[in-house]
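Below you will find the structure I want to go over with you.
Note that one protein chain is taken out, while the other chains of the complex remain in position.
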Amino acid sequence: MLENLKTWARVKSPWILHFNSGACNGCDIEILAALMPHYDLERFGVLLKASPRHADVLVCSGPVTKQIAKRLRRIYDQMPEPKFVVAVGACACSGGAFRGCYNVMEGIDRVVPVSAYIPGCPVRPEAIIDGVAKLLGSLQKKSA
Amino acid sequence: MTVDFEARLKEAFPNTDIALGGGGRFWVVLTPDQLVPAVATLRDKLSIIQLAVIVGEDARDVFLANYVFTGERVVVLQVRMDHEKPEVPSLANLVPGAIVYERELKDLFGINPVGHPDLRRQAVPEDWPEGVYPLRKDVKFDQEESTAKEVK
Partner (left out) sequence: MDDSTVRIPIGPQHPFLKEPAKFDFDIHGEEIVGARMNIGYNHRGIEKACEQRNYYQCIYLLERVCGICSHSHTTAFVQAVEEIMKLEVPRRGLYLRTLVCELERLHSHLLWLGVAAHEVGFDSMFMLVWRDRELVMDILEEMSGNRVNYAINTIGGVRRDITDAQHKNILKTLGILKQRLDYYVHIGTSEPSFVGRIKGVGKLPAKRAAEMCVVGPFARASAVDVDVRRDDPYAAYRELDFKVITYDSCDIYGRVIVRVGEIVESCKMIEQLLTNLPEGDIVAPKVSRKAPAGAAISRYEAPRGEDVHFVRANGTEVPERVRVRAPTMANLEAATESVIGSYVADIPIAIASIDPCFSCTDRMAIVLRDRKKGTRVTTWEELRRYGIDWYGKNKGIRF
C-alpha cells in the first residue's frame, strides 16, 4: 500500500531540476516556455526545483563540455533515489551540431544513465510535454 | 569625412603600413613593441578608446593578433609575431577591457601577453594539458579522441 502511495506521489508530481551542460540556451528557454502559462507543464504537477536534493527528474540539455562533465556527475549523484534523467535536445542526445568538436563529450549518456530522450533543435515545448507524459506513463506501468 | 579621417590616421602613424579594407575598416600593421604607443596615439589623437575584440590567428609562418578598435571608424591594429616566440605587451593598464581577450590569446594560441595582471585559465578547462593550444593549425582533433571515455 505504501509502495502504491509512493508511486502515485512520484507520478502525479515529479519535481524537476534543470541543468544546462554547456548548451546554447535554446533548449533551456524552451523548457522554461513549457512551464509558462501558454504551454503550462505545471498542470502535470511538475515543479521546478533549485537543489538536486529535492528533485526526482534531472532535465538536462547541452552537449556535455569536458569542464562540466564532473559537475554533472556530481549533481546526478546528489539526487535521491529513484531518479530519472531526461535528455532534452539533439545536443544532449548525441552531441547535435557540436559532434566532433574538441571539449565536447557528445551526449549526456556518456556521463549519466538516461531514461528519456527528447530530440529537437531546439525542442518544441509540445515535444517536452509529450516526453514528460511518456516518462510518467512508463513509471506508472512499471509499478503496476 | 572618410578623407579627413584617413588623413588624420596617416598623420598619427607615419612610416606605417595602413590599408583601407572592405566596409571602411582601416588595417594598421605593427610589430609587438609598437603596440602600446599605437594604442595611446589612437586614444589621444583620434579619440578611439573602445576595444571590440582581439582576434588571434595562426598564419603558419607568423602569428597575428588583430586588435579591433571602434569609434568614429573601425581601426584594426595588426601585430605580427615570430612563430617561435609569440609575445605581445599587455594592454591591461591602458585598456582594462582587454583583460578577457588577452587570456583567450594565451589559452587558445599560446600568445603570451607580457604584464597581464591575472592570467588564469579562461577558455579551456582547468585540467587541460599545458602546451596544447587548440586553435593552432598544427593541433588536430580526432573525432575518436573527442568522444572521450565516460566520466566516473
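Just so it is clear, A and B label the chains in written order, and each chain counts residues from 1 on its own.
Just so it is clear, a contact is a pair of C-beta atoms (placed from the backbone, for glycine too) under 8 Å apart; a residue touches a chain by one contact, two chains touch by 3 or more.
Given the structure is predicted, the values throughout are model-derived calculations rather than measurements.
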Where does the absent chain touch, in terms of which shown chains it meets? A, B
Touch with the missing chain holds, among B:28, B:46, B:77 or B:124, for B:124
Since one chain has been left out of the picture, which residues of chain B touch it in the full complex? 21-23, 25, 49-53, 55, 57, 66, 68, 70, 74, 76, 95-101, 107-108, 120-125, 134-135, 141
Positions on chain A where the hidden chain makes contact: 17-33, 36-38, 48-52, 63, 65, 67-68, 71, 96-98, 100-104, 121-122, 124
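Here is the rule we go by: only the chains that are shown with their structure count from here on.
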When the C-alpha atoms of chain A and chain B are each averaged to a single point, how far apart are the two points in Å? 40
